[in-house]
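One protein chain is absent from this view; the other protein chains keep their places.
Take a look at chain A:
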């Protein structure tokens, strides 16, 4: 349920993404609107909610706010959301020396080869300023930084 944040706030954010002026947004914008509204859906979760659309559907099909709202609600209510501990423990796997750091280079490879692979551009943007002079990342600080926005 929405408490402090009302459906009107969500509607306003939704409107920011409407580039066509038909009070709708494209399928391929749904994930980003959810992220803008504080959620962290996987691309797979969004695809499932949208009925596993084709690439053409993703680009061309549009959704109005009233149809978007239950999609968002589903993600908000998802029991499987990532927590600070999830992220830290996930990264700790690559902490070979057990000293609280992972090699930036190794993290980059993991992000580009496992799960929902990230592009080089995405990884560069993410890692900007996170590696120390030895190319290491303190992952607890990194996760705190990620969760602050």
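Brief remarks on what is shown
Just so we're on the same page, a contact is a pair of C-beta atoms (placed from the backbone, for glycine too) under 8 Å apart; a residue touches a chain by one contact, two chains touch by 3 or more; residues count from 1.
Going forward, contacts and distances are computed from a predicted model.
Choosing from "AP complex subunit sigma", "Vacuolar protein sorting-associated protein 29", "Chloride channel protein" or "Neuromodulin", the protein name stored in UniProt for the chain missing from the display reads "Neuromodulin".
Note that of A:71, A:91 or A:137, the residue touching the chain absent from this view is A:91.
Residue A:105 is the one among A:67, A:105 or A:141 that touches the chain not shown. For chain A, the list of residues touching the undisplayed chain reads 4-5, 9, 13, 31-32, 35-45, 80, 82, 86-87, 90-91, 93, 96, 103, 105-106, 108-111, 113-116, 118, 122, 125-126, 135, 146-149.
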